[in-house]
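The excerpt is restricted to a subset of chains, each kept in its original location.
Think of it as A and B in the order they're written, each chain with its own count starting at 1.
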Amino acid sequence: MLKNIPSIISPELLKVLMEMGHGDELVIGDGNFPAASMNDRVIRLDGHGVPEIFEAILKLFPLDIYSDNAFLMEKVPGDKVETPIWKEYETLGKQGDPNFKGFHFIERYAFYERAKKAYAIVATGETALYANILIKKGVVV
Amino acid sequence: MLKNIPSIISPELLKVLMEMGHGDELVIGDGNFPAASMNDRVIRLDGHGVPEIFEAILKLFPLDIYSDNAFLMEKVPGDKVETPIWKEYETLGKQGDPNFKGFHFIERYAFYERAKKAYAIVATGETALYANILIKKGVVV
């Protein structure tokens, strides 16, 4: 633990966030996201929900202003599950970074392809469905 | 995640708990415990308190009946800090395993020596002080 660093952030995640540069992408996957088969750099935060991790990361990590910077996985056509967590993400995004302009949606398999090219994936224990977030790092000035 | 496994247990911790045998010891360290300098096998569960981890582990891990099986770090002489978390541990121990007979106390530096020989250390984000637990694995029948 360190002064001024949210204790939910692990040493390895902190290192990874710092290594990332402008335009690199990070996935925060829910508990069912196939993180280990998508990317070699997986940071596990078992037992935590995505909202508290998203909130903590935005304290350290600026979103990109040169392009869309926050994404959610679209529901599979026909799936009627409710996704109230998206609302919560929206609120956290707005509070956490003035560069946040709302989420864009990516189709399930396209999201997987993008996760494969992301810099890292944070694997959580989030039990809500369709609760994966992908964010793009901006410039630290 | 798996059916019937508490989601706070990470894949690596689950593997470690299963590899342990009769008499092997496990430390659940609080957020200030010097885990990485004590042992090469450290499983990080940042952002979690010790009680929920202790509770989850007892669902899988039997305590030893051949010897004392649960230990706390003694307060440094003169330290007046209150340790209400010990009470909570006592309750969780009793609920979690019929072999639990209460905690024994180990002086700070003796606790460190024992942690060096433990099979593994779980590093948590527990903010309570003197909140480290050492448990000894029993026989699975």
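The rule is short, and it goes like this: a contact is a pair of C-beta atoms (placed from the backbone, for glycine too) under 8 Å apart; a residue touches a chain by one contact, two chains touch by 3 or more.
For clarity, every value in this text was computed on a predicted model and none was experimentally measured.
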* Structure fact -> Expanding from the 2 chains in view to the entire complex of this file gives a copy total of 10
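The rule we apply is simple: only the chains that are shown with their structure count from here on.
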* Asked: Degrees of rotation, nearest 5, to put the Cα trace of chain A on chain B?
  -> 180
* What whole-number Å value describes the gap between the mean CA coordinates of chain A and chain B? -> 31
* Considering the complex alone, what residue numbers of chain B touch chain A? -> 1, 6-12, 31-32, 44-48, 52, 125, 127
